[in-house]
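Please read the structure below before turning to the comments.
Below, a portion of the complex is reproduced, with chain positions unchanged.
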Amino acid sequence: MVKKVLMKGNEIIAQAAIEAGCKLFFGYPITPSTEIIEYLAKHLPKAGGTVLQAEDEIGAISMCYGAAATGARVMTASSSPGISLKQEGLSYCAAAELPVVVVNVNRTGPGLGGLGPMQSDYFQSTKGGGHGDYRLLVLAPSKAQELYDLTMEAFDLADKYRNPVLLLTDGFLGQMMEPVELKPKPASPEFDRSWIVNGAKGRKKRIIASYALSNEVGEAINLHWEAKYKELKEKEQRWEEFYAGDADYLIVSYGTTARIAKSVVLNARRKGIKLGLIRPITLWPFPEKAFLPYKEKIKGAVTVELNTGQMIEDVKLALECKVPVHLYRRLGGMLPTEDEILAFVEKTFCPGLEEV
Amino acid sequence: MAKVKVLSQYCKCCQLCIEVCPQGGLKVGDKTNARGYNTVVPVNEEKCTGCTLCAIMCPDVAIEVYK
Amino acid sequence: MEKVFGRSKGLSGTPFSFCPGCTHGIIMRLIAEVLEELDIIEETIGVSPVGCSGFCQDFFTCDFVSGAHGRAQAIGNGIKRALPDKIVFTYQGDGDIAGIGTQHAIHTAARGEKITSIMVNNALYGMTGGQMAPTTLKGMKTTTTPYGREVEVYGYPIDLPKIIAALDGAVYVASVSVDTPKNVLQTKKAIKKAFRVQQAGLGFALVSVLSTCPTNWGLSPQESLKWLRENMMPFYAMGELKATEEVKNL
Amino acid sequence: MMDKIILAGFGGQGVMFIGKVLAVAGMVADLEVCWIPSYGPEMRGGTANCSVILSDREIYSPVIDKADYGIVLNQPSYDKFLPRIKSGGTLVVNTSLVNLDTVRDDVNIIGLRATDLAYELGNANVANMVCLGALLPYLQLTDYAKVEKALEQVVGSNKKELLELNIAAVKKGMKRAVDN
């Protein structure tokens, strides 16, 4: 076992990127994501890579677009308002099928908001904040080790599917320090590189583009993307179950709030309430499969979210509206406590208990 | 001895070549190409000096010059 | 007889998609010839903009990347940072580089990014049907300045090359025209130098080329060249606006 | 076992630093650790607070609602965080800057004039370490030895004088707490 070190969430992401062979980072500072560019500015050059602070977030995502077209591993990171600025670029990356890794350290929104954690960019991340019918693969780590492991894997997934991958964390996970084992990255499989542009030496020239001159061609490309997204839906749904097996009620939550939810599950169990947790690790594709065994079995579900109810729609669809699904939410950078979530679960599902 | 050749599939009948030729060496022909343009053809061929001015100005690289 | 003028190896056989008489075609041909003459077709990655020139990837024989409107330089910077030994150039309309892309134009130049940019200035947005561009001349009618560009409302035209020349990272800036055979040859020289600057790794190079848009100007190709000569050339600073000592010694 | 600790004061009083030392002390003991900062929007002059959890098993919720322990270095922090100490918990208060007009009976309040004590050591900046020293005897999962090791790592053993100053401050605080 590699010795654990204590690191900030953002720094862990940065270190994982280096370990994954990321050679280029283009970014623009924004709290609470800035430690990522700062850490990389210090350490990536030593690993033979380049960090460039771009003129803005649009410049950064465009540089990623260019660098990814050459087959290089490339990353950018920002936080909510900065991610909004990248939406056109992300749509282009998805359309040109470029493997870019993007980190969003979700802060409070809309507008300038505050620096606290929120999960208010769930829709933007999973349904496509940019124009057109594209999807990002969205990973939602919830602790230090996972920040490390999933960041490394994000690069492989991006290469495998030729699709941008979004790592969605929040101001809490980004700023928090926890021990992490900086494991060496397992070897990556070989990826198809027959599409990259690096000078047409001894081969036919290649073009990276995202337009269709005719509607017929446009439809064909859209169908190709659709097929890819279908494959992703089949193969890449990920989640963690925690005391779900025999649960009467499920909490569904990801990232920071999923951790609080775990404590709630334990507290509930101590009180005799059969509560369990499903923690989506991929937000897109949403782990619908996780809900299959439960949709006829459980009596109800609660999503715990740092927004006014976004993931709840996907949970309802995954459960086919077979059981009531409630929302417990805190907003504006506030985090729920174990006690208030448990109280909500009790009030909602076991109103008798309250009196005790 | 010089000669110009107009690649008619490229020509769009903009007539910039005609305008620039000091020898009156080109004119609009009467054939329409696949894209719907009447194309330019050489005329007064013996006068052509191969100066390439027409080719230099052709926006569609439709002219080859031989000398 | 020997062929003394023909299609460059830098060009694919695809016919240009431009309107009759549009000088975009002349400029692309010149770039292709330069790539061939410097023997860098296989080393080069072009970046295309959105605009009439947006389909240029089909016309060249080198690799190409096409991105969003205005972002060609930022994309080019990303490519060059990933492949510092390759040659990267952007081909952009005036709207693309001096309108929506100004942000990247300024910072690309300030950073001295080692790429070459060709700006094609036809004083309006051609592709979208002839709207005002930042380069539209005073009083000029476009579809969004139907009463002529009134500077009180719409502001003054921007001479981007002049601005770029003032930035430390730009080592070569030239403003040229393709209105006559002589100027076409001049333009080719400037383009060639701009690529040689990149080969030598000296910094950022920009060549702005005044170009026509017969369709949206509502003029014949011939009249368009004349209009360009009489209206645009007097307004825009022409010639080599900047060449550092190192560039001069190339 | 789990120690949940809240630390608060003016930005610049070294609150984050106490947290880091505690977190590293946890690492030294191979514990599970979670350190969470919370800054105000201002670079300086606002209040800052952070929280540390030390635990001998996996830490699920990283959020401290009610803390077992706390250190507050100024008045606003005292006012804000006194209610957030668990009944039966311990709160170390820098009485150089805080007046203890309101107290809680169910909380063990350790008041000490930390800024003044730090002055005595020649540097008001180590008031934070004085307070840490005062809290140490109460913590379940760490102790002086681990904190000393942590300080070596965090300050860096090459900055000898600074290290010694910090250690002296911790010791001074510990002594005071015991004297209390």
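Order of writing sets the labels: A, B, C and D. Residues in every chain begin at 1.
As a working rule, contacts are C-beta pairs under 8 Å (C-beta built on N, C-alpha and C of every residue); 3 or more make two chains touch, one makes a residue touch a chain.
Only a predicted model underlies this, so the values are computations on that prediction, with no experimental measurement involved.
This structure file defines a complex whose chain copy numbers, by label, are A x2, B x2, C x2, D x2.
Going forward, only the chains that are shown with their structure count from here on.
Judged by contacting C-beta pairs, the busier of the interfaces B-C and A-C is A-C.
Put simply, the C-alpha centre of subunit B and that of subunit D have 87 angstrom between them.
Averaged C-alpha coordinates give centres for subunit A and subunit B that are 60 Å from one another.
The centroid of the Cα atoms in subunit A and the matching centroid in subunit C are 40 Å apart.
Residue positions of subunit C touching 2 or more other chains: none. Multi-chain contact residues of subunit D (touching two or more other chains) are absent. Those residues of subunit B that touch subunit C in the shared complex are 1-3, 9-10, 12-16, 19-20, 35, 37, 50, 52-53, 55-61, 63-67. Against subunit D, the residues of subunit A that register as touching in their complex are 4-6, 114-115, 172, 175-179, 256, 259-260, 262-264, 266, 335-339.
Those residues of subunit C that touch subunit B in the shared complex are 1-7, 11, 15-16, 18-26, 29, 180-181, 184-185, 214, 221-222, 225.
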